[in-house]
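Here the complex is missing a single protein chain, while all its other protein chains stay put.
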Amino acid sequence: MKSFKKELWFNTTNRRELINITSLVEQCLNESGITEGLLLCNAMHITSSIFINDDESGLHNDFEVWLEKLAPEKPYSQYRHNGYEDNADAHLKRTVMGREVVVAVTDGRLDFGPWERIFYGEFDGKRKKRVLVKIIGE
Amino acid sequence: MKSFKKELWFNTTNRRELINITSLVEQCLNESGITEGLLLCNAMHITSSIFINDDESGLHNDFEVWLEKLAPEKPYSQYRHNGYEDNADAHLKRTVMGREVVVAVTDGRLDFGPWERIFYGEFDGKRKKRVLVKIIGE
Partner (left out) sequence: MKSFKKELWFNTTNRRELINITSLVEQCLNESGITEGLLLCNAMHITSSIFINDDESGLHNDFEVWLEKLAPEKPYSQYRHNGYEDNADAHLKRTVMGREVVVAVTDGRLDFGPWERIFYGEFDGKRKKRVLVKIIGE
């Protein structure tokens, strides 16, 4: 069995951003030399997400509006977590969007449907944060 | 290490349906010959889900009502994604229900609790769509 691990770093300009990281994850797979197995990609921070969806700007706007409705950023005082911090909403938004994806590796490629793309979802940005890619197989 | 991959196809009569696919996934496991490992089952489309819950029709009705409250289908104009399409709500519903499950394989069986069943959740159906089953182990 082979295994491979790499950390990807992000530092967004805005508090919230969705970034297509599919090609970065494909690079990891190529580096690993693994052709059959499973790939895990997860946020290493608890206020950001890894998820799979469509790379379409209208949809990304819909996600922003929807997450703000389900778990609004403000008023900060509505959350008990917001004593020294103001990011309780980011913990909730990340919960909706998910921490991780597991992707099949077949014939040396991410075994994806036609529109599947991997996104980093940042909900409390403007600072350096990490994503883990771990691949096992052979 | 052994690996196995199979695609399952679905074409639902209705826009939204929940289908118990546990026995189809068990067939994949039997075909694979793998007795110890991990099984990934994921929707290959971004408007459908794979999730684990109870096979109980009352609960399935509750899911329908609840998802329509969290991410209503109509009016279509409330979502920017709905220019040429009308399925933005399906992207959001699938986000709530999840893309994938990872299931332990022990002694050649899905290592499940008493009521765990695998469901295909379709939120934009009436067309052919795929689910991936990938198993690694030995």
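Going in written order, the chains are labelled A and B, and every chain counts its residues from 1.
Assume a residue touches a chain if its C-beta (ideal position, glycine included) is under 8 Å from a C-beta of that chain, and two chains touch if they have at least 3 such contacts.
On a predicted model such as this, the values are computed, not experimentally measured, just so you know.
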item: Positions on chain A where the hidden chain makes contact; value: 1, 3, 5, 38, 40, 42-46, 70-71, 79-83, 88, 91-92, 94-96, 98-100, 102, 130, 132, 134, 136
item: Residues in chain B touching the chain absent from view; value: 1, 36-38, 51-54, 56-59, 61-63, 66, 70, 96-98, 101-104, 106, 111-116, 136-138
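Note that only the chains that are shown with their structure count from here on.
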item: Cα-centroid distance, chain A relative to chain B, in whole angstrom; value: 20
